[in-house]
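To keep things clear, I will list the structure first and then write my remarks on it.
The complex appears here without one of its protein chains, the remainder shown in place.
And now, subunit A:
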Amino acid sequence: MTISDILFYLFAGLAVLSAAVVLFSRNILYSAFALVVTFLAVAAIYVLAGAEFVAITQIMIYVGGIVVLLIFGVMLTNKISGKALVTEAHNKFWAVVVCGGLFTLLLYGIFRINFALLSGSGGTTAGTNNVQQLGIGLMSDYILPFEVAAILLLIALIGAATIAGYKNENQ
């Protein structure tokens, strides 16, 4: 058992535990902060898998952007009055049935895959320069998805501002 195995189990356990806090916490803000821990742990998993640039992007966009946006949403849609922002749960029985069944199915499928047939040894990617590969790829093979993503972000920006902004009724 090498050091990277121990780190993988550590961060995977951290991700699952904090995701469970998101699931079981009654307080919305505690859920949001547990989500930060989940995203950071998943970023660490990306680093262990040799995807450093994706890990940095995950930290910058999810932790720095999306969670802040979610917390803004919590603040703007609740009366802040000193008492805790709690939310109830419903459909517990069906959640256990659906998610338990799906998880069993996924585990069954994962253990049935013959990973030896897949190419590569599954070794570490130490020594390779991922960022350079990603940059060249984004500007050559993946230029069309890259531009489409840029347009999608522009549309989402304008759409979000239009939907959430105030409208002048006189016009």
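The definition used in the following text is that a contact is a pair of C-beta atoms (placed from the backbone, for glycine too) under 8 Å apart; a residue touches a chain by one contact, two chains touch by 3 or more; residues count from 1.
Criterion: contacts and distances are computed from a predicted model.
A chain of the complex is left out here; the name its UniProt entry carries, from "ABC transporter ATP-binding protein", "PRC-barrel domain-containing protein", "Electron transfer flavoprotein subunit beta/FixA family protein" or "NADH-quinone oxidoreductase subunit K", is "NADH-quinone oxidoreductase subunit K".
Summarising the interface, subunit A meets the missing chain with residues 4-5, 8, 12, 15-16, 19-20, 22-23, 28, 31-32, 35, 38-39, 42, 45-46, 48-51, 53-54, 57-58, 61-62, 65-66, 69-70, 72-74, 76-78, 87-92, 94-96, 98-100, 102-103, 106-107, 110-111, 113, 115, 118-120, 122, 125, 128, 130, 133-134, 137-138, 142, 145, 149, 152-153, 155-157, 159-161, 163-164.
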